[in-house]
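Only one protein chain is missing from this complex, and each of the others stays in its spot.
Up next is subunit A:
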Amino acid sequence: MLEIKNLHARIAEDGTEIIRGLDLTVKAGEVAAIMGPNGSGKSTLSYILSGREDYEVTEGDILYNGESILELDPSERAAKGIFLAFQYPVEIPGVATMQFLKVALNEQRKYRGEEELSTPDFIRRVKEASARLQINPDMLKRPLNVGFSGGEKKRAEILQMALLEPKLCVLDETDSGLDIDALKIVADGVNALRSPDRAVVVITHYQRLLEYIVPDSVHVLYKGQIIKSGDKSLALDLEANGYADIIDAAA
């Protein structure tokens, strides 16, 4: 589903190279965890996948279902099924969460040449999805992310993911700022979306989240490269021994 080949990328404004020859393959149905110390390029990778223009790809390619997506703008990538759950979801004052969801859903459908959802159909879907995530319907009337608690923001992200039904989900530090109860709810939400035709990339700092979202593969990102890949035991190993040994071995 996702193939990243020898990717090099830098910050457009000052030319600082962040990703330096990254290779990664994630298959449909797979949950891949990307771990790494601060400053290794984890969040940058999520932005590059979703097409943020602050970064420039200088070499290599990103294939999504076999096609390069480098020329697509972020909204096109989204409509094709790439979803990024933000580490820091952004506030949109005056725009009710419900309204935002509807615009997003229908814009994506429009791009794919599908009919707009009828309002009753839309409301039914939102109700079902929000009930699973224990989201109070009143929250959906409030402007998106404005005054939301950390847990509410993350749940709103997963709600959007559930409704938009993406094929490739990228979760950027979704566990940050969550207490254990909220973490369980969010993880349940993600697990419910696991399916043979959907891939999930979980970017995280800690192994904690991976106890709830159990990955099929774990990749260690350091200085813009994947320096080690393994199964879920790699995450436990990192938790116990830290990154130092792996970094030394790679160097």
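One rule holds for everything that comes next: a residue touches a chain if its C-beta (ideal position, glycine included) is under 8 Å from a C-beta of that chain, and two chains touch if they have at least 3 such contacts; residues count from 1.
Definition applied: contacts and distances are computed from a predicted model.
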Per UniProt, the name of the complex member that is left out, chosen from "Ring-1,2-phenylacetyl-CoA epoxidase subunit PaaB", "MFS transporter", "Succinyl-CoA:3-ketoacid-coenzyme A transferase subunit A" or "Fe-S cluster assembly protein SufB": "Fe-S cluster assembly protein SufB"
Contact residue for the chain not shown (choose from A:I92, A:I123, A:L193 or A:I247): A:I92
Touching residues (missing chain, whole complex) on subunit A: 12-13, 50-54, 73-75, 78-79, 83-84, 86, 89-95, 100, 103-104, 107-108, 111, 143, 160, 164
